[in-house]
Structure formats: C-alpha cells, structure tokens
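I have placed the structure first, in the form of structure tokens, so that the comments after it can refer back to it.
Missing here: one protein chain of the complex. Every other protein chain is in place.
Just so it is clear, A and B label the chains in written order, and each chain counts residues from 1 on its own.
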Amino acid sequence: MSLDEYRKREFKQVGTRVRRPDGVDKVTGRAMYGADATAPGMLWGRILRSPHAHARIRSIDVSAALALKGVKAVVTAEDFGVPEDDFTRDVQDNCMARGRALYDGHAVAAVAAVDQATARAALKLIKVDYEILPHVTDVDAAMQPGAPVVQEGRVQENVPKGFSDNVTAHFEFGHGDLDAGFAKADKIVERSFKTAATHQGYIEPHACLASVTSDGKADLWCCTQGHFYVRTLCAGILGMEASQLRVTASEIGGGFGGKTTVFIEPVALMLSKKAGRPVKLVMSRDEVFRATGPTVSSSSDIKIGMTKDGRITAAEATLRYQGGAFPCGTTEFGTQAAFAAYDLDAVRTYGWSVMTNRPKEAAYRAPGAPVAIYAVESVVDELCQHFGLDPLDVRLKNAARKGTKSSYGPTFPDIGLVATLEAARAHPHYKAPLGPNQGRGLSCGFWFNFGGNTCVSLNVNTDGTVGITEGNPDIGGSRASISLMAAEELGIPYDNIRTIVADTSSLGYNDVTDGSRVTFAVGLATIKAARDAVRKMCARAAKIWGIDEEAVQWKDGAAVPAGPNAGKFPPMTLAEIAAVSAETGGPIAGHYEVNADGAGVSFGVHLCDVEVDRETGATKVLRYTVFQDAGKAVHPDYVEGQMQGGAVQGIGWALNEEYIYGEDGRLQNPTFLDYRVPVASDLPMIETVILEIPNPGHPYGVRGVGETGIVPPLAALSNAVSHAIGLRMSELPMSPPRILKALGGS
Amino acid sequence: MTKIHVSTTINGDAHEFLCAPDETLLDVLRNRLGLTGAKEGCGTGDCGACSVTVNGRLVCSCLVLGAEAEGAEIATIEGMADGDDLHPLQRHFIDGAALQCGVCTPGILVAAKALLEKNPDPTDEELRYWLAGNLCRCTGYDKIIRAVQAAAAEMRGA
C-alpha cells in the first residue's frame, strides 16, 4: 500500500477548529494585500483601455503623454516581443492589445508617473487612432457564418465546416446507444437554456508592485492565486530567466479562479524596466469588470428520457460557451461535468467553444460546470415533476456511485454522492412545510478536483517548533489546515507550527491555488514532508541511542524504541531531538515534491426554498442547506466557509448577476452598483452538512471542497422558482423583469 | 493643483497632511499616512471596504475628500484594538472563522462596531441591513453574522 493512500485513523488535531495564523493581521488591518506595498522611488502606473468592442489600432501617439512633467515611461504592445506559442501570446495580447482591440476595456497603452493624478492626466494625452470594426458579443450570433470574426486562424481541426471561424473547438464525450435509450423512455423532455456571464467579484482589485533593475533582475509583488505561474508567464512574456524574476504573493483579497493568470503584471514589469524605478499598478473596479475574469455565457440544449418510475434511459447535452476574445478554456470541463452525477447507459455531451468581443474568460470556481449542470438538473427536475416523483428519490435511483462508468469516461472509485443525497433526504429542511408562492428546489453538483505540482519544506527549529514553507497563496484558511495536518503527523501542538507562503525563489514550482487542490495536494506534501522529517528524527534518536534506525519509531510526538528488542530508552520528543541536532548531524528538515494524483471528485447537494412576489418578480431566498462530501474536513470552519461562499456566489449567479452588453458592444454595468452580487440582507443563514467519505488518494482521506459549492445553486434556485410560480424558467439570471415577464405581468 | 493643509485626529492621534483638493480621504489614509487597513474595493461607495468613521459617523472614505477631514475625528481599523487587546468583534471574527480572504474584514469590523455602539442588541435582520453596504464575496455572510452577534452578546455581558 502506498503511503499516499487513505488509512482509517483517529485524528487528534485534524478536524478541530483552531485559530488561523493570519487572523490577527487580518482583523487589525495589518495584512498586506496587493495594493498595500510601497517601494523607494515608486511610480504609479495606469492603463489606457479601448472604449470599443472591436477596433483596429491604426496608430498610438504617446508623445504628448511622454512630454508631460512627471511621466517616466509609456508602454504599448510595441515594447513587447511576439511569443511563439499560442498560449503565451494570448496571455500577452490580453494584457496589451497588439494591432486590434478585441473588447471594451482591452488595454492599449500604459504609463508610469510620479503620482496617480499625473498618470491619469497622461492617459488623456495618448492619442489612439481606432478603425472601428463590427463586433459580436452573443454566443449564438458569434457561431453563425458571416458573424464578425474575432480572431482568424484559431479553429481546431475537429471543428466541422459551416460555422464561423469564431468556433474554435468541439468536444464530445459519452457512451452507449442514445437512440435505444430514448426509445425506452416514457417521457422525453427537450429544453434550451441560456446563462449570462458572471464575474468572480473578488473585493480586491488586481494590484502589483514591480521592480526591474538595470542588471536584469526583477521583483514582483502581486495578489495572485499562483505566483509561480505568474513567474512563468511574466518571464515568458518579458524574455527573462525564471531565476532572475522573484515573485512574492501578497495576501490575496479573493480570487475564486479569477487570479490564476496575469493581467497587469507584465505591464508593470515593462513600465518598471523602461522607467528604471519600481512601479505600482492597481486596477480600478471598472477595469476589473471590463478586462478581467468573467465566466462564459452559454446557450445549451438538453434532452433527457425517463421511465415513469424515474430511471433515466438516455441523456444528451449540447453546450455552447463563449469565452471572450480568445479560445475558451472551460468548454471541455462543462462538457465532461454535465452528467457526472448520473449512472447512465446512454449519454452524450457535445461542447462548442466560441470567441466573441468580450474579455477573455478566466476560471471561476468549478469553471464550466455550473452552467452545464444547471441545464441538466433543470430538465431532471421537470421530468420528476411530470411523473410526480420525488426528486431526491429519482436522483438516488440514478446516482453515480463506486464502479459507475462516468459520463466523461473514467470509472468512479469511492464517491460521496449517494451519502450526500441520503443526508439531504434525512434533513428536516427537506420535509419542512412551504407557504403560498413558495417553492423548493434541489440540485446535485460535481467537481473533478485537481492535485498537481507541489513542493513543501518543513523545518524543525532547535526550540522544538516547526516552520512550514509552502508555495500556494492562502485564499480560504489553508495555512491553518496545513499546520493542522503537520501537527497531526508530528504529534506536536498546532500552535508550535507556523506555515508561510514562500516566494518563487524559496521553493520548487507549485501549481496555482486552483482546482480545490491546496488542502489535498499541499496537505499530502506536508504530511509526506513531515514523515520525511520524522524519519530523520528517528535516525538522530537511533544515533544517540546507538541502535539501528529501523529500530526507532515515532509515536505521539516522540521517537521511541520500536519494540522490546530495540532496547530500553525513554522517548525523545521532537523538541529534545531538535535541541541537540547540532551534535547529531545538523539541522533537521523534511521535504516533499510531487505531481499529485488522486484528488478525488467531490459531490454536493443543495436544498433551497424561495418565495416569489408575483407582482414584481422578486425572489427571496428563505432557507438554504448545503450537503457536501469533504472526504475529511481538516478545519471544519473553513470547509463550511467554502460551502457557504460557493452557495452564495451561485445564488447571485442564479438571481441577479450578469454581464450586460449594449448594442455598441460595451459593458453596461462595470460597477458593484449594477453588477449585483448578493448583499448581507439578501440572504438567510446558509446551513451546512459536511459528509466525510474518505478520498482513497489522500492519507487522511481529504478531498478538495472549494469549488463544488457553486455548482448546484443555479438549478436549485431555478427549480425552486419554477415550483413557486408554476412555470419552468430556462434563463439565468432570473432577474425580476424576467420572472415578471414569464408570469405575463409585463 | 495647490495642495491643502489639513489638521485632523486619527485614532486619537493628531495628524497633519497635505493633499490635493480632489484627493479622497481613502487615498490620504493609504498613500500619505500609511494606514492601508482601509481598502479600495470599488471607489464608488458600493463595497464598504474603505469604511471608517468621521466624527463617529460611519462613512466610505472613498466618498470623502481629504480636505473635509479638517478638524474631524477619524477612526480606522488600525485604532480598533487597544494595544494587544483585540476588540471583542476582532476576537470573534477570528474564533468564528468570519473571514476568509480578509480584505473586506476591516470595513466590516468598523461598520459592525458602529452598529453595536448605536444598537447593542440588533436582530439578525437589522445587522444584515446595516452591513448591506459591506460586500463580502468569500463567506456568504453566515459566519460574519454569527460572529457579530457573539461579540454583541459578550459586549452586553449576556
């Protein structure tokens, strides 16, 4: 049995609700976020953005801006090279338009000046000669032959003829005989759905501080979910060696996937290089909305057949995602995830990736999955309604479980869906009475989860404490979870451990904080690094005792003789071994490097009660309960926090959040005033029920929990509203005008 | 632009600064006085991350000019703890995991403190409406509401 694999055990510290190590800094205003750093001689950067959805840039005249007193550098695409690989070139082109502005808000130039006011004034002096081109922002319109083409030459080979060149990729997953399956159905429902693009809505705008020196070295401080990846991208774009660019991750004010790439960092580095001084670049909220991370908007067709006793006989989905002005990265995830919750004999999903004149899509919590599963779970609900069947019974009857061949190919190992559904059925919420104009909805959710490249160092200090160096920005309390796992493994108190997020020069490569991977993969690496340190500490004890290393084992935070034959020695605690380490071979540290596999998929079920005002179309969320499999909840508070936060983001997506484009192709609502994320008064408490079905791929059974929570709310809300008003809703968001219109009230 | 000289009191200490006429109090706090606890999440008064009190009144510092601080008493997150002693709200936010990324936390703490000074025993609904101008994208507000209520109960001696 590999050490990676789960072994049942009693936990002493994992599972307790300890205080997070960054808590005091964060409640006293001391924590340093992206915009909070300064440097000697620092300049302020600012970016000029296209007001047009699509335009050729004939020329950019920066002479007047450069002549303004206090302006130290101006940067345009001409200052950058052209990367050879498509991927890096796309990232760079998204940071600074080359030849054409592809969406409203696309960066076209940047300045660095002695203060913010001068930088703002300088932008007004830059003259950009635009030739306005036709644009397209709607996914279905962009697919049509004859639609304005966003970028030429990006179509993959497997895309059939007959579409616009905006259609860049096609995906297909599934198995079984669809025709035979549909023939067995007592009822087939076919329905089309649309969803609007949403934004991650992190409260902290992107910010960085770049310092490039004349000897070619550079330091970058930024808020990111993955500073190693920032280094890779920036070094590639600026033609630097990785060793010369040190990236330090600041505290991060929310990311949700939206801070997994770069937007301003290469620009700040280039400004600093040209100005010869440090440059701070901070986005405004308007820039965040116009130029960073929205999700796809989608249109989809779902067809599901069911027998009258609730068995799904065949299921088919066609998903069309637009991912902005560059090839869409999440269509494949959505296409794979659509039917993941079901054990199906005949299933097929088709995905289409489409470009439009919108900002480049960025990951957002389970990227691609929520809108696919929304459509599927809506149709399953409609079928349950048609037959008068209990929607939880039907899901249990069709639920994916251990041994199910998933709709996207792999066969599932131990998974938690059935347990999660049963927990929902047993919960008082499911049987609670409803009043007039109220409805209850439920939905399953799924996310793959990810492992990935991870590197951890665990340093045993001579005073018996431990420092852990890891490389993943902490977006939800992960430093606490990592310390807990190390404490468990080493057998020392949590308070004796401090985990820090190291810069890119201090540790090997770590993948981005995404894919719900940190507690799983960094946790795994931490446990293994702790075991490495334990092995070394046992060796030191063996040396002191004069016995074989194999004759020493680790128990309750101390080295002890492995058995009666090993000799009689009193236990040596970690602190005692550490104190004499200088005499036994020097410092003690454990390390582990891995490209982690076995992340273990995560399922969740959400229950939601709403009340709809039939005269205004307003929806009030009355009660909400989240059931999710965490494998093992290392720090239950932060597991609940992920479930609650994901649920509320999903509620926003379902009810009011949307990117609204005008006829001119410009974003109409780039403010928190009109991009309506849920506020405190919109919501009830979010109840949580954590299930723990151990992940066989992690020593403690941990599964990622960060993403699944955003998946079910879209359909849970839509199903609840549909029951409350007696009409099936099929477009998100279900804003009051849409509901009132459906009701025929306007 | 000719700068304006402003004398003010921040967290009980006298401060003087020069600012441009159109410079916000938030920019003054962050960029001139090094008080970066107040955050700019939007710059339009829609997120509450820059919350401070001016003469005891809760405001968004992004919607106040630095020049308006003349003669005023300003309180920021940096003045909330009494030395090493955290305010009960601060303690309960840590104990109750009422923060994830933490960037909205300073503004929410300042706002919650202002509420409890006015109303030591708010209902959940009163609390939610009071905090409606403080966006939090991580927590779904659940643990924030619980933490404020726990702090309020402690402060009432309940």
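Everything below uses one rule, namely that a contact is a pair of C-beta atoms (placed from the backbone, for glycine too) under 8 Å apart; a residue touches a chain by one contact, two chains touch by 3 or more.
Quick note on the criterion: contacts and distances are computed from a predicted model.
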For this session: For the chain that's not shown, choose its UniProt protein name out of "Membrane lipoprotein TmpC", "sn-glycerol-3-phosphate transport system permease protein UgpA", "NADH-quinone oxidoreductase subunit K" or "Xanthine dehydrogenase family protein subunit M".
Result: "Xanthine dehydrogenase family protein subunit M"
Problem set entry | Omitted-chain contact residue, chosen from B:Ile77, B:Ala111 or B:Ile144 | B:Ala111
Exercise. Taking the entire complex into account, which one of B:Val59, B:Ala75 or B:Leu89 touches the absent chain?
Worked result: B:Val59
Problem set entry | Touching the absent chain when the full complex is considered, from A:Asp79, A:Asp286, A:Asp345 or A:Asp390 | A:Asp286
Problem set entry | For subunit B, the residues touching the chain missing from this view | 1-2, 4, 20-22, 24, 43-46, 48, 51, 54, 57-60, 62-65, 67-68, 70, 111, 114-115, 129-134
For this session: Touching the hidden chain in the full complex, which residues of subunit A are there? Just list them.
Result: 120, 286, 615-618, 655-656, 660, 668-669, 672-674, 676, 678-679, 681-682, 735-737, 740-741, 745-746
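We adopt the following convention: only the chains that are shown with their structure count from here on.
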For this session: Return the distance between the CA-based centres of subunit A and subunit B, expressed in whole Å.
Result: 29
Problem set entry | Contact set on subunit A toward subunit B in their complex | 17, 19-20, 22-24, 26-33, 35-36, 116-117, 200-205, 251-256, 282, 284-285, 475-477, 637-638, 640-641, 644-645, 647-649, 671-673, 677-681, 683, 685-686
Problem set entry | Residue numbers on subunit B that touch subunit A, as the complex places them | 1, 20, 22, 27, 30-31, 35-44, 46-47, 49, 76-78, 80-81, 86, 89-90, 93-97, 99-106, 109, 124-125, 127-129, 131-145
